[in-house]
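Some notes on the structure that comes next.
A single protein chain has been omitted; all remaining protein chains appear in their positions.
Per-chain residue numbering starts at 1, and chain names A and B are given in the order in which the chains are listed.
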Amino acid sequence: MKFVVLTKAAVPLSSAIRIDPKTGTLVREGVPLTANVWDRDAVEFALEMRDRYGGEVVAISMAPPTGILALESLIGMGVDRAILASDRAFAGADTWATAHVLAKTIEKYVPDFDLVVTGEETIDSTTAHIGAQTASWLGVPYLYYVYNAEVRGRTLIAKRFLEDEGVDEVYELKMPAVISVLRSSQIPREVKLSRKLTAREHLQIVDNSKLGLDQDCVGLRGSPTMVVGMSPAAYPPRKRIVISGAPGEVAKKVAEVLRELGVVCAVSGLQ
Amino acid sequence: MKFDVAVVGGGPAGLAAAYKLASAGFRVVVLERGREPGSKAMYGGRVYTHWLDKYLPEFRKAAIDRWVTRELVTFLTEDKAVTLETTTERGSFVTPLVSFTSWLARLSRDAGAQIVTEITVDQLARDERGRFVGVKSGSDFLRADYVIDAEGVNRLLLERAGIVERLKPETVAVGVKEVLKFESRKLLEERFGLGEEEGLAWTFAGYPTEYLPGGGFLYTYRDSVAIGVVMYLKSWDKLKTPVYDLVEKLRLHPYVAPYVRGAMLLEYGARMTPVVGINMAPPKFHYDGLLIVGDAAGFLLHTGVLIRGVDFAVASGVLAAEAIRESGDPSAEALSIYEKKLKSSFIYPQLEKFRNVDRILGDETLFRDLPIFATGVVNRYFTIDDKHRTLFEALRETSKETNVSLFKLLIYMARAVRNI
Partner (left out) sequence: MKYFTIEERLNANAWDVDIHKPHIVIKDPEKCRHCEKKPCTYMCPAKCYVQQGDYLVLSTEACLECGTCRVVCPHGAIEWNYPRSGMGVWYRFT
């Protein structure tokens, strides 16, 4: 089977971005980029399926050349090869224009893909658009919040969990398809020395002279949405709470506390 | 996975070794646990250049923020300060360690060394005869003829290999620092009275560590300053303020605050630093297939006022590279040339010379009596009330009030002058 994982070279935590309190603009120096934290769940998901069913995992990202680091890291985790779509013309893209580049890169370089896997969302812009938009560019079905899947013939049987509703659902999708993986649902494997040593050999960089995309569909020009304003939010304080007692009681109290804090929603049948 | 040399740790020591070895045609791999070389790098802020000119003259092309031209030492109490100042001739520069390390990483890469990031080494690998033959990371084993341990002060690998014991509180200090960014380079220069490329290095004794062994520091980068406190672990027991609040107390001290007013917090970091130099060295610096460089070897000179780490680290890395080049084979016997080189270089003799410094520094005289006494005397001498004191009267009055014996102080000074 052919798996594609989409990834973004993202800021690992939004606290790493600072807005100058005087000018209100972004402090651009020293902003580190790494593979979006939640994409590691997607990578683990795809690697685990590859290990089960055989085949290949290809990671694809649209980013400036600094995105190389993020892709090398995923190759270090076990991704077989990676493609970086990088071109000045792609700069300033919103999710729609980004998804266009990603879809076209998939069509050109992994035309026989079976499953495209994305993270739930990016940690630094949290739109969760890319999966759905890539699926619509590719014209294939899309399912989100997936935490488990198996393959029967050309059908993907995928389980997902909807937190707000507190329900577990099972879907059948015709492959090829796109899924996004529930964040923290996987335990991502470590970056391995043996993989990382040869990471660069498994990385391909393609620009628009190879992809040949319409300038009006990429970058700033291809972006129907734009950011009109930003305002910093206050940091919540760190909390430590000790809860003791019998395991069952402790679990109940933990759930209560989390609900009170608004970390999880109040649902019945929360597992 | 087979290399001529595996270097554990992409800091100044490891990268200097890698650069020299790769330049000499060795197949070198550097294993660095950070995302990029430098992303785990922390230090005070200053690099001394006298020995770098000898061992790594290329450094002059490095990202140097400022050359230290003003050197200040302040004895600081709650409400008083006495400052000694001297101008210096470009003998040290201030720059973020991240800049220096990434420059050195580029240099090594260009010379042909492979730097593999995001890799935590778990163990130095040994063969059945106990010789070091590579490193282990997770389930991976990387074979190498030579291993250079440049893992830094925590030296978990040396501990796991049974070469050293767990670090003791008496051998290390913890350095905690903030980086504060000014609105512009110009504003920083005006505040500190600096010209373009001119830098300031400022150390504080007394108040920052609550009169316990250690001290405060402030260095000027290009448009930011590094401000921090170094606290010896051995006296944690007497500390009233938790270590995480010491820097803030220094930053907000009325004598310091005006200099850093309005600056924005960029980063907060901490690391340990050896304080007893050669006293925390492993039994040997060379074993079958293994050389130890930098902080892991205790190659850092700490005199209470001055801390020199990077020049020792770089020089030891360069010497390790030379030793490997000249050794012919990785046996401990062949590699003993490394120890000879250390002894005939500045590294060993200088550390040896300052061997007793920590015992002097351990004395509360330097960190408590001296700051309190000095600030008291100077303050009295310049205070004109119904009396106009002679210097002797100021000394005597201060001694009486602070309970610091003038005689004891003089004896101490005589000892300190010889050893620090």
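To be clear about the criterion, a contact is a pair of C-beta atoms (placed from the backbone, for glycine too) under 8 Å apart; a residue touches a chain by one contact, two chains touch by 3 or more.
Just so it is clear, the structure is predicted and the values come from calculations on it, not from any experiment.
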item	value
Residue touching the undisplayed chain, where the options are B:Met42, B:Leu107, B:Val276 or B:Val404	B:Met42
Touching the absent chain when the full complex is considered, from B:Thr209, B:Ser224, B:Thr365 or B:Ser399	B:Ser224
Residue, one of A:Thr7, A:Thr34 or A:Thr118, that touches the chain absent here	A:Thr34
Contact with the hidden chain (one of A:Gly131, A:Pro188 or A:Gly222)	A:Pro188
Residues of chain B in contact with the chain not shown	33-35, 38-43, 96-98, 117-118, 120, 138, 153-154, 156, 166-169, 172, 174, 176-179, 181, 224, 226, 231, 233, 236-237, 239, 242-245, 248, 251-252, 257, 261, 265-272
Chain not shown, touching residues in chain A	11-13, 15-16, 18, 30, 32, 34, 37, 73, 76-77, 184, 187-188, 190-191, 235, 237-238, 240-242, 244
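Throughout what follows, only the chains that are shown with their structure count from here on.
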item	value
Gap in Å, rounded to a whole number, between the CA centres of chain B and chain A	40
Interface residues, chain A side, partner chain B - complex	18, 20-22, 30, 32, 34, 69, 73, 76, 190-194, 196-197
Residues of chain B defined as touching chain A within the complex	1, 29, 31, 35-36, 39, 114, 116-119, 137-140, 142, 183, 264, 266
